[in-house]
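This is the structure I have questions about; it appears just below.
Entry: subunit A
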Amino acid sequence: MTGATPGFGAVLSGLVLAAAFGLLYQRRAGGLINACALQAWALAAAAAWQGVAWEAPELIVVGCLVLAANGVALPMALRRGARRAGIGPSVVAMPGIPVSLLTAAALVALAVLASATMASPAQARGEIAVDLSVVLLGLFTLASRRGGPGEAVGFAATANGLILGMVEVRGMPLVALWTLAVLALGGAAMLRPGGQLR
Partner candidate 1 sequence: MSVAFAIAAMLAELASGPGLVVLVPLVSAIGLAFVPNPRLAGWINAAAATLTLGLAAALPFEARAGLLLRVDPLAAAMAGLTAFVGATTVWFAHSAAAPEAGRAEAAGSGAWCALFQLVLGGLLLALLSNNVPATWVGFEAATIGAICMTGLPRTEEAGAAASKQALLCGGGLALAFVGSTLLYLAAVPALGSGLPAMTWSRLAAAASGCQPALLSLALGFLLLGYATLAGLAPLHAWVVDATAEGAAPGVSVFSGCALNVALIVILRVRGLLAANAGAIAPGAPIMALGLASVLLAAASLWRQRDAKRLFGQSTIGQSGVAAFAFGLGSPVAIAAGLLHLVLHTLTKAAIFQGLYLVPRREGRFDDLAGLLARHRGLGLTLAAAIVALAGLPPFGLFTTTFLILLETARRLPGLALPLALGVGVCGVVLLRRLVFVVAGEPAPDRGVAPPVAALVPAWVHLALVLVLGLAMPGPLAGWLAAMAEAVR
Partner candidate 2 sequence: MMRISIAAAALVVHVALMLALAPLLVGCLRWAEARLMGRIGPPPLQPWHDLRRLALKQPVLAENASWLFRAAPVVAFAATLSAAALVPSFASGMLDVPLADLVAIVGLLALARCTLALAGLDAGTAFGGLGASRTMTVAALAEPAMLLVVFALGLLVGSTNLDAILAALSDGAGLRASLGLALVALVMVGIADCGRLPLASPATRLELTMLQEALGLEYSGWYLALLQWTAALKLLLWLTLIGTILLPFGLASPDSGLPAWLLALPAWGVKVGMLAAGLAIFESAIGGMRWARAAEFLGVAAALGLLAAVLAFAGQVLT
């Protein structure tokens, strides 16, 4: 990512981060799933935008994959699952919502701080900070949200962070392949036997 693309890509990745905060803000299953879908759409848009800006068709494929998997398929499956299981609308947040948000802010600050030590390339710092933040927030969601779709959403959000990281790196080879692999992780989380049992 060079100066050639004015900051719209960065704006979109900022949107992904915002959606990650949104995940932490939700206390209902439906809202959580919506926020997750929103994050995936933002990510897909960011990928597509970068693909256009850098003339990298692979990134457009990535955008489509993310949109299809995390933006459409996953929310649908989660909604159907939630309806079928008849799980109540609320998600248990282990630390309360305010504490979660404060912690998340601290994590983001930490990520920014850590990436600020990177001497060069200067332009990469901001992107690394955003990536790290999204991944950290995804993990935090995974750790702090229990019940209903909490875990699947957490995995999906983490996967979104990982994909965002690849998207931000210009010229990373075989991105689509890795995206597929990362999405498989989120998909496997839906299938794992513990989840079936519950």
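Candidate selection criterion: all candidates are chains of the complex that A comes from, given by their letters.
Assume contacts are C-beta pairs under 8 Å (C-beta built on N, C-alpha and C of every residue); 3 or more make two chains touch, one makes a residue touch a chain; residues count from 1.
Please read these numbers as outputs of a predicted model, since none were measured by experiment.
Enquirer: Could you check which of 1 or 2 is in contact with subunit A in this complex?
Expert: Among 1 or 2, contact with subunit A goes to 1.
Enquirer: Candidate 1 touches which residues of subunit A in the complex?
Expert: Result: residues 58, 114-115, 117-120, 124, 128, 131-132, 135, 138-139, 142-143, 151, 155, 158-159, 161-162, 165-166, 169-174, 177-178, 181-182, 184-185, 188-189, 191-195, 197-198 of subunit A touch candidate 1.
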